[in-house]
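Working notes for the structure below.
Yeah, one chain of the complex is gone here, protein chain that is, but the others are all in their spots.
Read from first to last, the chains carry the letters A, B and C; within each, the first residue is number 1.
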Amino acid sequence: MSSSFGKNLVVTVFGESHSAAIGVVIDGFPAGFVPDLAALQAFLDRRAPGRAAHATARREADAPEFLSGLCDGRTCGTPIAAIIRNGDTRSGDYAELRDKPRPGHADYPMAVRTGGANDIRGGGHSSGRLTAPLCIAGGLCLQVLAARGIFVRARICAIAGTLVGTDVDEAGLDEPARAAIAAARAAGDSVGGVIECVAEGLPAGMGAPMFGGMENRLSEALFGIPAVKGVEFGNGFAAAALRGSANNDAWIIEDGRVLAKTNRHGGLLGGMTTGMPLVLRVAIKPTPSIALEQDTVSLSAMEPAKLAVRGRHDPCIVPRAVPVVEAVVATVLLDALLDASATFADGDIHVRPFATRRGASCRTGPVGV
Amino acid sequence: MSSSFGKNLVVTVFGESHSAAIGVVIDGFPAGFVPDLAALQAFLDRRAPGRAAHATARREADAPEFLSGLCDGRTCGTPIAAIIRNGDTRSGDYAELRDKPRPGHADYPMAVRTGGANDIRGGGHSSGRLTAPLCIAGGLCLQVLAARGIFVRARICAIAGTLVGTDVDEAGLDEPARAAIAAARAAGDSVGGVIECVAEGLPAGMGAPMFGGMENRLSEALFGIPAVKGVEFGNGFAAAALRGSANNDAWIIEDGRVLAKTNRHGGLLGGMTTGMPLVLRVAIKPTPSIALEQDTVSLSAMEPAKLAVRGRHDPCIVPRAVPVVEAVVATVLLDALLDASATFADGDIHVRPFATRRGASCRTGPVGV
Amino acid sequence: MSSSFGKNLVVTVFGESHSAAIGVVIDGFPAGFVPDLAALQAFLDRRAPGRAAHATARREADAPEFLSGLCDGRTCGTPIAAIIRNGDTRSGDYAELRDKPRPGHADYPMAVRTGGANDIRGGGHSSGRLTAPLCIAGGLCLQVLAARGIFVRARICAIAGTLVGTDVDEAGLDEPARAAIAAARAAGDSVGGVIECVAEGLPAGMGAPMFGGMENRLSEALFGIPAVKGVEFGNGFAAAALRGSANNDAWIIEDGRVLAKTNRHGGLLGGMTTGMPLVLRVAIKPTPSIALEQDTVSLSAMEPAKLAVRGRHDPCIVPRAVPVVEAVVATVLLDALLDASATFADGDIHVRPFATRRGASCRTGPVGV
Partner (left out) sequence: MSSSFGKNLVVTVFGESHSAAIGVVIDGFPAGFVPDLAALQAFLDRRAPGRAAHATARREADAPEFLSGLCDGRTCGTPIAAIIRNGDTRSGDYAELRDKPRPGHADYPMAVRTGGANDIRGGGHSSGRLTAPLCIAGGLCLQVLAARGIFVRARICAIAGTLVGTDVDEAGLDEPARAAIAAARAAGDSVGGVIECVAEGLPAGMGAPMFGGMENRLSEALFGIPAVKGVEFGNGFAAAALRGSANNDAWIIEDGRVLAKTNRHGGLLGGMTTGMPLVLRVAIKPTPSIALEQDTVSLSAMEPAKLAVRGRHDPCIVPRAVPVVEAVVATVLLDALLDASATFADGDIHVRPFATRRGASCRTGPVGV
């Protein structure tokens, strides 16, 4: 399945940038939860376009309509379906693109894959717009996790290679980052960045060895966010340059609990949570849609062509991707929290869901200290 | 399922470092293939311990016994099962570790997960030894891919933060890297590194948008290799520092085929292959088992403890991980090659497996040019 | 995942009987198909309520709105989402049922499962209404299959234990069956029946041995239709009373093709198609909602209670289930047709999707001859 992920909590997204609607089906969500729909809307607004100078001018309300799975404002234990109507589309902008694939976009492989039947308008199913339904699912998961004391928070680490010094939220970016975005916009160009996500409050032992591990499940989902080109955990690629003595996290006892003195592994060892904060980073490439003229080809004529991507595009999608990373991480974490580890003792099965274990993490300081 | 991966070609590994045997079941492998078992053994030997100065002294023949799926030397279209007996084990070395979890290892979360029932000997199921069955599966896949003109080759990019200048294979490492390993060994310490893997000859359009993409499937599998802490594609994290104009790959026509002038995206756009070489890198952390005394805890006494990991351990597992990365990548690629994209035209379904399309890649130069 | 099925073609249904809408997401449907939406509506009308004397009086247009996956009237290779708004609901009818579970319904186990948070109105997600989205998916699959020469057709075999003598379609039922339904209705009671489904034109070799077989996949999906209590293939339960010599199907050559002289196995051997017509039967229990007073309990008082199910209910859902069986079978068949069997010969992989092989079936006579 290309458009679903998850094991206990299965999220399926659908829609194209210019289809009647985009949407999500969430199967396996806990029954009996009363979502705070105003808080969900506020979360969706963090991702929505048209909010800031660095974002696209396209404006969508991104107001979800819940079609199923809620009864009297409460989840009823069956698939939650929600849609967002696509309103402000200008399909005419994209006619040229069927013949001239955009560099850095999925247009060409998607045309190969579908025999040319793909919906080219606005990038179709590959559009960043599909992150809105991911945020509906993730926004609900974030609420459940927060109620249980698990907090997932992403922030921008770097824009255009410039480290972002303070723990900014979506509302703000420091001056060097703003300047880098503005310069790129002025040049008809774009910039990328790195987002870090931290989840605190997780119990130890979640995940599994080998292929069902947290790293496997998180990366599988995170690479579903358009423009993500790398995922790392804890020290990540930097670990490759360290000695073992500088990368290992010593175990300590604190308040009667086993903890790690440092958190260089980002709360994960061998696929499983350690009880320390989970720390991961994703690399977001610069927006491929740029106003600058680029070399491409005409698929019909099979000859070189020039293309200047028109339409409304973010010179930097990194700020809008911050809540998307939170959403995807939260969805995977709730899915894993609904896992159970089965043990047998005293003559009986003990299936202990991770959601019954309180998190043990205590340290939230910077990674690698 | 924690110990399986794949969709059409499902690989399941089993075994512990000191169990009677380790092994693999490969479901969905093409029928009628005559594996070159001598070449497979040579491939397994690249991963096997005890080959070089930088590797552990433990010696295992790593000679697989095929139990099923082969008939008259030919694959018969049913699950291939192969095992490797565990011979040279010294279980006594590990008794202390049940009480004192090793820093940087999965001992502690695994004990939490299993209620203390886990097999601690040699790291149990989390041992690097489990990469041997992965290499059996991957070694077979590499042979099938090579017969079809698809070549998967990994190399060491960096050891201990030192770039490895030449395209070394497993037999050789240049002097700075050797020196870094030797110095770590002398200090009772360890080092990590970065491995790059390139696959040439893939057709365009493999994979899928969103969650079934090549990046998703590859990273899900690659994080199953012990010690991997990061995965990136093409320019990867470096893309985050570039402008769009410097990260996009222009499309060109060459010999009547659509190609990219550069390959900054590592042959992947939006989850799908472009026909250019697939390029990915994985970060391997330094071996956590080090001779230096480390801080840990006694789980029984719940008090601080000291631990100097005894036994035979590689000061650097990166060279041995090179064929493992090839194996995992080859397995995922063959799985994806067995996918089909279904289209409808001229009144009929056309299911076109990617294996019927010849690869279009031509450029094999360095990434990011 | 409880609300999805399929491997290459994944169908996810959502909705409750009285939610804002019910719907379906179809992932993996062939790109480039132009569905005949009028024919689809006609198919949906065969299932829709309010058509005949034996059906419920509830009337719904059952007109799907396609939200995604279609572009210019053509499938674009991404998930197809369609919804049907729920209009004519009388939620007030069901208030009593939260406390008094209906005999023969899923009310009680669903309340246990969800901690009482389930949507009781109209049976919620367990309602027969959820077969409408299944018919949207199946109706599209039927069109693709028909274009390729594969025809799936279900018929009523028996109503209330009375064999239905002629090959009736949805428009007609013979007199004994009509009389049985009318008598049940008059008595405030209900009746069930048996539906047979035949699929012609399938190639041989589809499916797989063991757990991925056609029987496994078909039964897994068919038991998702509410009220199905049994599934059998070919001679089915009757085979258990026969000798091998009377149950085996001899192989013959006809027009240069391998065929079976009889079709007692219903076109399936060991999980795989034989090229003969696929024949299966499902048992549909009598509608559990009956006007007769029944014994139940009050869950709040934990004491005996009486219940006469009010509201509009079919005395016999069998006629309406006929297109549902066709829909589910067609969906599973198209999914399996998109499978490929991979073989290796002459130095290369040959991935041969079953959709590239023409069906070999020729005999359509009665089963068991």
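The rule we apply is simple: contacts are C-beta pairs under 8 Å (C-beta built on N, C-alpha and C of every residue); 3 or more make two chains touch, one makes a residue touch a chain.
Just so it is clear, the model here is predicted, and its values are computed rather than measured.
Engineer: Have a look at B:Leu44, B:Ile83 or B:Leu97 and name the one touching the chain we're not showing.
Structural biologist: Missing-chain contact among the listed residues: B:Ile83.
Engineer: Please give every residue of chain A in contact with the chain that is not shown.
Structural biologist: These residues touch the chain not displayed: 8, 28-34, 75, 77-78, 144, 147-148, 209, 337-338, 340-345, 347-356.
Engineer: By the contact definition given up top, give the residues of chain C that touch the hidden chain.
Structural biologist: The list for chain C reads 1-5, 13, 101, 103-106, 108-110, 112-115, 117, 125-126, 130, 158, 160-161, 184, 187, 189-194, 204-205, 207-213, 215-217, 219-221, 223-224, 226, 228-237, 239-253, 256, 258, 260-261, 265-266, 269-275, 283-290, 292, 294-297, 299, 302-304, 341, 343, 345, 350.
Engineer: Residue by residue, what part of chain B touches the chain that was omitted?
Structural biologist: Considering the whole complex, chain B reaches the absent chain at 1-4, 10, 12-16, 19-23, 25, 27-28, 31-32, 65-71, 74-81, 83, 110, 113-119, 121, 124-125.
What we mean here is this: only the chains that are shown with their structure count from here on.
Engineer: Report back the single chain whose CA centre is most distant from the CA centre of chain B.
Structural biologist: With centres defined by C-alpha atoms, farthest from chain B sits C.
Engineer: How big is the gap, in whole Å, between where the Cα atoms of chain B centre and where those of chain C centre?
Structural biologist: So the centre of chain B lies 43 Å away from the centre of chain C.
Engineer: Taking the mean of the CA coordinates per chain, how far is chain A from chain B in Å?
Structural biologist: 25
Engineer: What's the distance between the Cα centroids of chain A and chain C, rounded to whole Å?
Structural biologist: Computed from C-alpha means, the inter-chain centre distance equals 37 Å.
Engineer: What are the residues of chain C that contact at least two other chains?
Structural biologist: Answer for chain C, listing residues that touch two or more other chains: 28, 31-32, 75, 77-78.
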